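To start, I am sharing the structure in question, which I have written as structure tokens.
Below, a portion of the complex is reproduced, with chain positions unchanged.
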């Protein structure tokens, strides 16, 4: 267990700078989740932490020791590779116990450990197989098992559950959470699964193009995105961005919305809109804040009900997404599957702006901070 | 992955192709075998038959006299022990030389492709140039070097020479094979706490069988069949079997005993052939299958 | 593009790193060290030594009376050398091309789940095992116009069959090619077979799905990924071509006349039989120069291209 | 002490001969290390010798002959045998030509083993009878007779297309032009002689021989050619007296199954080829003693007799008992004695006794290439020869 400091780390491949000065510091026992669009440099950062890639500039500190030039095996890190990197010549069992063997753990202890991990990952029946004889998800679990068998200072997980089915993924997620609770090991974890990010992380780092856009708790990131990119990236379905004119009503700046009718929406921090009266800003509103009218919200502040025209509906099991157009922007609304919303019909929807955010249209900068 | 890949094909065209394939393989095999058949037939004939018969005529009777003569009683120069006494010499040279050069080559290849350092590629290129130095020019300086080292005309000296001029090839083979091993494997093992040699021994070597086979075939053949170094750097009691074979072939007692020559040649080749047959089993597929995704 | 980038890929060291390195970090270099030393001394050292000798009048044993470029001048005034050099061109080119072609083809054929693969493979490989000291004799018989193949074919009833390359100064070099191909192509086959067996099965499947025929799959997917194997094969074959000494000595001994002489034989003869070490060294240097002129650009392009490509 | 002997006497008669020496050495209480390297007229053996010398580990004795002894002497590798020579009165028992070759700087450094006569012609009388030809004594006659033989369906001349065999034939033809011409051409290397009309004639005759060999001659070993004569496939072979070993081994009797004649036009001349063992400087008293014993034993009459009987050559010692030798050997001995006084005793160019290896090689190249190149004229050949010889001096 150790803290981790990534100090202005840069990484170049030839001319191209892949990491452009990453600064992250994690406390001992913290669970950090890295998210970001494909190709933004997450795996590269993980590799740099592990010492598998040289960093071109900057320092990495683990447990307050500068390990920038320490060889990987002395960093005491366990990692799940995005590409698995299983030892093809070893059985599943050997793959899992190899790391322990290298750390001179006695045979009996290793066996116990392998059994434990294999059960946890539900691969006990595969212990004698070679990687080539496994399915994709099974391979991924072996990769996972290899890391979990060890007790390092730091775990690095690079999309460890991406090829598992939903059910298994939930189970694994729970196991990881338990493990983290029990051992308190510092963990850095890359995932594309929003739910994984939200439920596992102590803090989330949102990356883009080799830079950290925002670093904060899941709730901060979700409710208080630092900029347009973070706002749009986190949350699934994504936040709706509606270009809206700022109009002044009774001295308070409001946001004008044209659906079937035109309404002005109130905004919790109207003062931040002062300078924009008469101009257009981007209003960020998550789909779950545009729902069928909910009686218990009725009358709350910042809740506005208006008509919209349904363009498409998308049933998703627990909810149905309703697509519509507001201020010429396509937006997603989330409704109860039983709320009648035929494509083409005009229905009532409730806009809840209590958690809305606004951005400058050009710069993408958040206005209401 | 299983390689049963493409389904049971039963169409006529496929069948025809298959027949054609076998035909080609067999015809080519016949071409390869021809000199051997000539040698074999000759070794079974007696001198008179060789003189009178044609190349491919069958021997009148199966006659292994020439074989036993080649093995144990043919004369070369002052001694008449056949080529058998020289077998041991050859083995004493070949086994350590093959083992050392293969191991060194594997390690070099491993470093050059998976643990690159500044200059390692350049060095590799420089080393390859070594493959093209004609062995004849290094005879004299090497003799001098061996003299300095005090291993001139000894088995160790010969082993040394063969290792020195073998590693360029073994390194080449291994390096080029390791190019296709996913680098992630090494990364994973380093994180698991394995060191340089452990990774080599536990991860890399086990997937190297095909190339080990090829390298051993090459080195074994080269060293076993080497004449130039064998004759120039051996002592009178460490001469390898090729020198004996050469003496035997160039020795005649009124009319060449081709049958004995041929028998000796075949006998001398048996260890190498044994290596081919034995090693062939390890031409296996897909040792790195399932290692990485992508 | 970005080939340089991949370069920095897996290596643990790079410039600008502080000096506190553990033994483990030095391991790769330590492992390479003996090879480096040996290469420097026994290849480059001797090469330089040979270069030095080529500027001396050394005869039976090395001596250091420098004569400038005399030896090179003598060399290029020597008919036999010119013959040997052009022979190397013909022989080397044909030999390498045919061996590569045969090796690849046979390897691919053998890769088709052939029933008696082991036996056939050994048959293709065995010529390597038998020393040319004796095989030379067998080939001499086979190629001999009076009692070899020609006679056999005539006996079979092909009255007009004529095959007298061995005694025809213009054709004898092709006899060498035949025998050399016979001897070395099996190993090239083995080299490729080992390479083929390392190709990821999924790639082949993907190619089949993409509509590639077996032939195209080999040509476009498998063989390109065997580039390193080509590289190995080429080096090995060039090496064999250059040092085809035994072959010539056993099969033709340079004859008829010196029509089938190769530089290796030339050099050996002059250095050892004729006690002209200076001239022999000069010929060795020229030989090396020719090879490098062809090889270095290839080496360069080959080594620049990097892993997984 | 022990002696290590590097040699290339590996064929039947030679091996048996060397065993005699070996036994005598063993009887004298020494150890014999036999380092035999066969092939290529000693090419490989010479390579080995150089490599061993340069590594500081030369054998006690090595089979070296002719001018090469001088080259090794120049390099200071050879030991002084004068005390043995004095005790054995070598100066007395050896003919001058022989003892000169064995000395470097006036000191004996090598012990001679035998003398070969190279200008022999071996013939199968049966073939001559069948084709109605008679044994030729001049090259003109040879051509006439050879044509008859060829017409009768035999190969007139058994020959192997290797450069030294070509040269053997060539020097025999050259010798027919007289010893003076021969010496001037191959020892004196006189440009004038090399370019003379005589030389052109020699080449012309030589080229004609091409018609009388069979198509399969290329690269053939000499003993295979000899067996053609033995078997009655061919009529004649121009080869040194070592060919006799082949006849003997095949159970043929001289004068009955085969006959030996001097090569056409050379009956009064003798082309010699002397084998000798040169002694190298070695460390250790015992080894040196053994080495001296070896030198002594080589010239003992007993060894000389046995060895030469086996090898087909004649002893280097004068006045040896000759009853055990056959008629061909007798003829050889007589010619040796006679020619040494007339100046017709000449060193064999083809066997490296006349010139150093470089010149020899240059001559070989021209000769062998001429023989195989149908388009080259004798004039061109002569010019080439003169230039090649000059370049190699």
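Chains: A, B, C and D, in written order; residue numbering restarts at 1 for each.
Following the convention adopted for this analysis, a residue touches a chain if its C-beta (ideal position, glycine included) is under 8 Å from a C-beta of that chain, and two chains touch if they have at least 3 such contacts.
Everything numeric here is computed off the predicted structure, so don't read it as measured data.
Participant: Write down the full complex's copy numbers per chain kind, following the labels used for the displayed chains.
Facilitator: In the complete structure file, each chain type occurs as follows: A x2, B x1, C x1, D x1.
Just so it is clear, only the chains that are shown with their structure count from here on.
Participant: Going by the average position of its CA atoms, which chain sits the greatest distance from chain B?
Facilitator: So the farthest one, by centre of C-alpha atoms, is A.
Participant: Quick check: how many Å separate the C-alpha centres of chain C and chain D?
Facilitator: For chain C versus chain D, the centre distance works out to 38 Å.
Participant: Show the residues in chain A shared as contacts by 2 or more other chains, in ascending order.
Facilitator: Within chain A, the residues that touch at least two other chains are 52, 71, 73.
Participant: Check each residue of chain B and list the ones that touch at least two other chains.
Facilitator: 1, 140, 142, 182, 187, 195, 228, 246, 249, 286-289
Participant: Quick one: in the complex, what on chain D touches chain B?
Facilitator: Counting only chain D, the residues touching chain B are 4, 7, 9-13, 15, 18-19, 22, 32-40, 44, 47-48, 50-52, 54-57, 59, 221, 223-224, 227, 230-231, 245-250.
Participant: Once bound in the complex, which stretches of chain C touch chain B?
Facilitator: 7, 9-15, 24, 27-29, 31-32, 34-36, 38-39, 41-47, 49-50, 61-62, 102, 106, 109-110, 112-114, 118, 120-135, 137-139, 141-142, 147-148, 151-152, 155, 182, 186-187, 190-191, 193-195, 197-198, 200-202, 204-205, 208, 225, 228-229, 231-232, 235-236, 238-239, 242-243, 245-246, 263-264, 267-268, 271-272, 277, 280-281, 284, 287-288, 291-292, 295, 299-300, 303, 307-308
Participant: Mind listing the chain C positions that touch chain D in their complex?
Facilitator: 59-61, 74, 77-80, 140, 144-147, 164, 166-167, 169, 249, 251-259, 268-270, 272-276
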